[in-house]
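Shown next, in structure tokens, is the structure this report addresses.
The other protein chains are all here in position, but one chain of the complex has been omitted.
In order of appearance the chains are A and B, and numbering begins at 1 in each one.
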Amino acid sequence: MLTVNDIKKVYDSGDQALKGLSMEVSGNEIVSIIGPSGAGKSTLIRCINRLTEPSSGEVWLGDTEITALSSKELRKARRDMGLIHQEFNLVERLTVMENVLSGRLGYMSTLDAFRRNFDSEDIAKARAVLRRVGLEGVENDRADELSGGQRQRVGIARAVIQRPKILLVDEPTSALDPETSIEVMDLLTEIAREDDIPVLINIHEVDLATEYADRVVGLSDGELVFEGDADELDERAKDIIYRDGQSREERDAAKAEQQASAGE
Amino acid sequence: MATRSDVADGEWERPTAFYNRTTKYLVYTAVVAFVLYSLWSIGIPIDRFRRGIGAGIDLVSNMLPPALTPVQFELMVQGIVESILMSIVATTLGIIVSAPVAFMAANNLAPRPVYFVGRGIIAVSRSFHELIVAIVMVKAVGFGPLAGVLALGFKTVGFFAKLLSEEIEDIDTGQMQAIEAVGGSRMQVYLYSVLPQIVPRIIGLSIYRLDINLRHSTVVGIVGAGGIGITLLNSFQKYDFQYSSMIILVIVGIVMIGEAASAYARRRVQ
Partner (left out) sequence: MSSESSDAGAQWERFEPRERLLRYLVTLGALVVLAASWRAMDINYGYVASAPQEVMDLFTRMYPPNVMYTREIARPLLETINISILGTALAIVMALPVAFLSASNTTPNRATYLLGKFIVSFTRSVNVIIWALIFVAVFGPGALAGVLAIAVRSVGFTAKLLGEAIEEIDPGEVEAIRATGASTLQTFIYGIVPQIKPAFISVATFRWDINVRASTIIGFVGAGGIGVALQTNINYFKWDAVLTILIAILGIVLVSEGVSAYLRRKVS
């Protein structure tokens, strides 16, 4: 389904965020990516739908090579990838309904989009999705009137209404309290099962990852250091991901120190 | 919020700030129509506009480079100095007068009729452009800086009394009662409880207003109320555009320096 092939990303700042990473997501599995902050999790997700342009490597979705598409074709391909964001990223001053229906923009003419002239099928679907995520009746509220949990539900609805072939999710719960986090994770995984689509999800907390994921991928300093079923993630594996792979800041500090002592 | 169950599932209209979409489009149409009407009513003559572009290029080339004769230089310096002096005196005068007006316009101190008089003075002062006040003052007291001082002073009263009265309305009435309770007269009450609370802000605002008055003092001369403005107007009437551009540059310079100095001074005070 989704294949990532030897992908690399070097930011303009010189940061090597991904150092040749390959992985696959198939069927309707839920794959979670874990790793310390700065490991490159967000960069990976963003390279898949090319919000961030990868420096090299390939991304395939089905038989489409995402990394080979022109910008027009890329827009089409993005319709098949629902993205759920860490900070929700709803358009604060638009209504909930507009936020949800913005998931259909890729299928609309600009004039219709401007006039908010949505397809009635899409509107009906939006109402259904809102009901599904437990937000019936708030469609006319502005996004900035909602609580964090409600916002992320709208974020899920916006991704789901794209009828995507895969859900890409970047730390969906890091801005939420623990209780709401569990509700959102439940909802997200249930919906993916119902729609029979795979999910690639970045998670900071290992417990949440193992609880919800079929498979876990461990990332450390831009490299894949663990791959296996959720129950294979034992203490040793965690050590590799989190302790051997120190956080980037620690590593940089250590490197600087080394260089300094070498210079003497 | 109650959902309207009679709405079909596949229909949705974005709620608007207006009553409904039709009203919204009517309002938009009305606004656009009014702008078009404005355009039409002003009757911008196309040929004049075209000729104007040429004239504009001529004007700019006539303005460059800015230049002046020694006599003009002296006139300009005189005008600038007069503007600066006017702004200083007007600010002081305005602040002094605005104190009683502010107390008049504070609804927690003044009796009703007095309150309305105070508010009236403020509203009139704030509504009229400084040049309108200036042109009236020129007729009242004659050409020259006195008219300018009175005009800018009057504008200062509106600005200051409004802010000050709001400040007074915010004052902790508990403190006032405490002093009244120990037997202070009303005046003492004002002096000891009201003033200390508002002095720092007054100083900041005075500096700010001085800056505004400096700007205005450079133009009230155009209607005869003293300062550099009259010199500028004369240069335009004599088509001495190099002198005009010189004066404008100096005015811009003074205004910018004033703005920077005022910002600096206000930071220091706070």
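In the analysis below, a contact is a pair of C-beta atoms (placed from the backbone, for glycine too) under 8 Å apart; a residue touches a chain by one contact, two chains touch by 3 or more.
This is a predicted model, so every value here is computed, not measured.
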Among the chains presented, those that the missing one touches: A, B
Candidate in contact with the missing chain, chosen from B:Ala30, B:Ala140 or B:Ala263: B:Ala140
Among A:Glu87, A:Asp186 or A:Asp239, the residue in touch with the chain that has been omitted: A:Glu87
Touching residue (missing chain; options B:Ile80, B:Ala102, B:Ile121 or B:Leu150): B:Leu150
Contact with the hidden chain (one of B:Gln72, B:Ser98, B:Ser165 or B:Thr218): B:Thr218
Positions on chain B contacted by the hidden chain, ascending: 17, 34-35, 37-39, 41-45, 48-49, 52, 55-56, 59, 81-82, 84-86, 88-89, 92, 123-124, 127-129, 131-132, 135-137, 139-142, 144-146, 149-150, 215-216, 218-219, 222-223, 226, 232-233, 236, 241, 244, 248, 251-252, 255-256
Touch residues of chain A, complete complex, unshown partner: 49, 51, 75-79, 81, 83, 85, 87, 89-94, 98, 102-106, 108, 110, 113-114, 158, 162
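Quick note on the criterion: only the chains that are shown with their structure count from here on.
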CA centroid of chain A to CA centroid of chain B, Å: 53
Chain B to chain A touching residues, read off their complex: 1-3, 8-12, 14-15
Touching residues (chain side chain A, partner chain B) in the complex: 95, 97-98, 116, 118, 120-121, 123-124, 126-127, 136-141
